[in-house]
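One chain of protein is taken out of this complex; the other chains stay put.
== subunit A ==
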Amino acid sequence: MTSIEEEGLQLKELQTLTGHTDRVWGLAWNPVTGTAGHPSMLASCGGDKTVRIWQQQQQTPNSTSFHSLEVLEEIHTRTVRSCVWSPSGEKLATASFDATTAILEQNGNGFECVSTLEGHENEVKSVSWNASGSLLATCSRDKCVWIWEVLPGNEFDCVSVLQGHTQDVKMVQWHPTVDVLFSCSYDNTIKVWAEDGDSDDWRCVQTLNESNCGHSSTVWAISFNATGEKMVTCSDDLTIKVWGVDIARLQSGDTNASWEGIIATGAADDAICLFIESEDHSVDGPKYKLLLKKEKAHDMDINAVRWSPTENRLLASASDDGTIKIWKLDSIA
C-alpha cells in the first residue's frame, strides 16, 4: 500500500458556497452528519452578522451539492466570529463581537436561539465544547476565558472566569479526550488550564511562550489530532508549531484512529497548505513536510479550514472573499 506521501495528490474544488455578504470568519461541520442517511451539515458565520446552515443533497466524485438550509439573521448584532457544534450535534454555539455567545438548537421550525451567554466585557472571539458536551469555554478581547457548565433545560452556569492572559484571547480549544482547556492569545502565549483536583478551582497549569519554544507573535489557532497526543498552533509569526501533549491519564473516548493526521492550514496568502509527518524522523523527533500547496484557493485571506469529521478527505475553507469552498483531497490519476 502506498504511503500518502507517494500518492500523487491534488486538492479538487468541489463547490463554492455563496451567500454571505461580508467575510466568512468561521466554519463547523456537524459531527453527527455525513454518515449513513444523514446528509452532511455545515455551519458558517461572518461579518454580515449571520449564521448560515448548509446541507448536502448528494455527493458525486466530482461535486457536492450543498445548499443553504437556513440563514439566521437576528441572532447577533455584530460580527459572528466563530461557531461550533456540540459533540452530540444538537446544539450550535456562536461567538460574537456583540460580547455574547448564543446557543442554537434545531426544532420543527428550524434553528432557534435557546440561550444567550453574557458576561464578557467586549468581543467574544471563540467558543469550544469539551468532549462530553458538559462544559463550554469562551474567550474574549477582555483577556478572560470563561468556563460554563451545561445544565439541563438549556441553562448555562459560569463556573470560572480565568484571568492570566495579558491581552486579547483569540481562541479556546478543549483537549479531545480529557477536560483540559487550551487558549491562545495576542499576548503571544498558549495557556493550559486544568481543574485542581482538591478544590475544583480552575487554574493555569502551563504557559507556552517564547522562552519554552513558543511563538513570537499573536497565536491565532489551536487544533488537536484525533487522540489528543499532538497539538498544532499557528501564529502571526508566520510559523506553525506541532506540540507533543503528555496527558497522563487518557480517558477513552470515541476516536477515529484511522485518520491520517493531515494538518490543513489557510492563511493571508490566499493559499491552503497541507502538512504531514514525514517518514524520515530525525534524532530529535518527528519532522513535518508540506504535502501540497493550493495557491489562490480563494481570492482573499482564508480565515478557517475544517476537515469533515465523517467524510474522508473532505475539507471546507472560509474566506474574506465571502465564500466557502468544499474540497476533496484526491489522487491526480
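The definition used in the following text is that a residue touches a chain if its C-beta (ideal position, glycine included) is under 8 Å from a C-beta of that chain, and two chains touch if they have at least 3 such contacts; residues count from 1.
Keep in mind that, in the parts below, contacts and distances are computed from a predicted model.
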The complex's invisible chain, by UniProt name, from "COMM domain-containing protein 3", "Geranylgeranyl transferase type-2 subunit beta", "50s ribosomal protein" or "MIP18 family-like domain-containing protein": "MIP18 family-like domain-containing protein"
Hidden partner chain, touching residue among A:Thr79, A:Ser128 or A:Thr233: A:Thr79
Residue of A:Asp179, A:Glu260 or A:Asp301 in touch with the missing chain, whole complex considered: A:Asp301
Hidden partner chain, touching residue among A:Phe97, A:Trp129, A:Trp174 or A:Trp193: A:Phe97
Residue touching the undisplayed chain, where the options are A:Trp29, A:Trp54, A:Tyr186 or A:Phe224: A:Tyr186
Hidden partner chain, touching residue among A:His20, A:Arg141 or A:His175: A:Arg141
Footprint left on subunit A by the chain that the document does not show: 23, 47, 78-79, 81, 97, 122-123, 125, 141, 168, 170, 186, 217-218, 236, 268, 299-301, 320-321
